[in-house]
Each structure stands twice: as C-alpha cells, then as structure tokens.
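With one protein chain removed, the remaining protein chains of the complex are shown where they sit.
Up next is subunit A:
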Amino acid sequence: MALRMWASSTANALKLSSSASKSHLLPAFSISRCFSSVLEGLKYANSHEWVKHEGSVATIGISDHAQDHLGEVVFVELPEEKSSVSKEKNFGAVESVKATSEILSPISGEVIEVNTKLADSPGLINSSPYEEGWMIKVKPSNPAELESLMGPKEYTKFCEEEDAAH
C-alpha cells in the first residue's frame, strides 16, 4: 500500500510541477509520512475536502489522500451554480469502481462555479486533486468557518492517525 501511494504522490508531484498555474509561483507541497501530498496554503476538513480561499472566492476539492483511497473515479455528482452549500453538509458524490462517497462542504456559501470538465474527465480528481480536479467555487457566507478547519501539518497528522487505526 505504501508503494502504491508513493507512486501516486510522485505522479501528483510531477503533475503539480509541470502544470501551468494561474500564478507564476508553483505551490509548495509537503510529502507526508503517509506518502500522499498535502498542499501548503490550503485548509482541510476531517472528511478530506480542501478549501483554497482567495479573496471572496473559495475553491473546494478532495485531497490526494482521499482520491488515493477511493481509487479511480468514474463519476462525479456536483450541485448547480447558484445553489447553496452548508458546512459539513453533503453537496455531491464521487463514484469509484467499487464505492460511492459523499462530498461534504467544509464551508457555507453560494456556488458560483462548477468544474464542468469533471463530467467528461472524472479521473482529473485522481490525477490532479488540487488543481484540475477542483470541484466547486463558492462565495463564503461565513469566512470565520475557515478558522475551524485544519492546516496542512494538522491534516497530515490526521491522515497518519486515521491510516494507523486500520
């Protein structure tokens, strides 16, 4: 299992460093001891979603750790634009070959954009969970909710403890 996750995070590392990003600064990432990559500058929920807060927009997706445990994603169900999401409430689902997982929103707000690429290419969640695999962009209704989320170090530790427990 360690080998597979290492291969997965290496692939992710390569993807991250070669993809053209909006800013010229490549995001820094840390390889956790559980071998999934955890990105700096993001906040994480204990249900494995990440949030990137830039001004009045928050982008949401699922972490590398999550996509690795899920396996190949074959279908993603996302909400409509203008619908609202609530903290810790389900806003969609991710289907892999073997299982369905709910996606919970780490924050509350209004959905202003949905990643339509995921309809034809659900595998982007596996290959690029922090970049091309983003799911929804939200206008946060209560920015204070971000404070209660985990930072990268905390989340890394959280993943290790969860994995160790099984």
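Convention: a contact is a pair of C-beta atoms (placed from the backbone, for glycine too) under 8 Å apart; a residue touches a chain by one contact, two chains touch by 3 or more; residues count from 1.
Note that in this section contacts and distances are computed from a predicted model.
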{"item": "Which of \"HBAD protein\", \"Aminomethyltransferase\", \"Serine/threonine-protein phosphatase 2A 55 kDa regulatory subunit B\" or \"Metaxin-2\" matches, in UniProt, the chain that is not displayed", "value": "\"Aminomethyltransferase\""}
{"item": "Contact residue for the chain not shown (choose from A:S84, A:S101 or A:S141)", "value": "A:S101"}
{"item": "Listed residues A:K43, A:H65, A:K87 or A:K137, member touching the removed chain", "value": "A:H65"}
{"item": "Touching residues (missing chain, whole complex) on subunit A", "value": "1, 3-4, 7, 47-48, 65-66, 69-72, 74-75, 77, 93-95, 97-102, 159, 162-163, 165-166"}
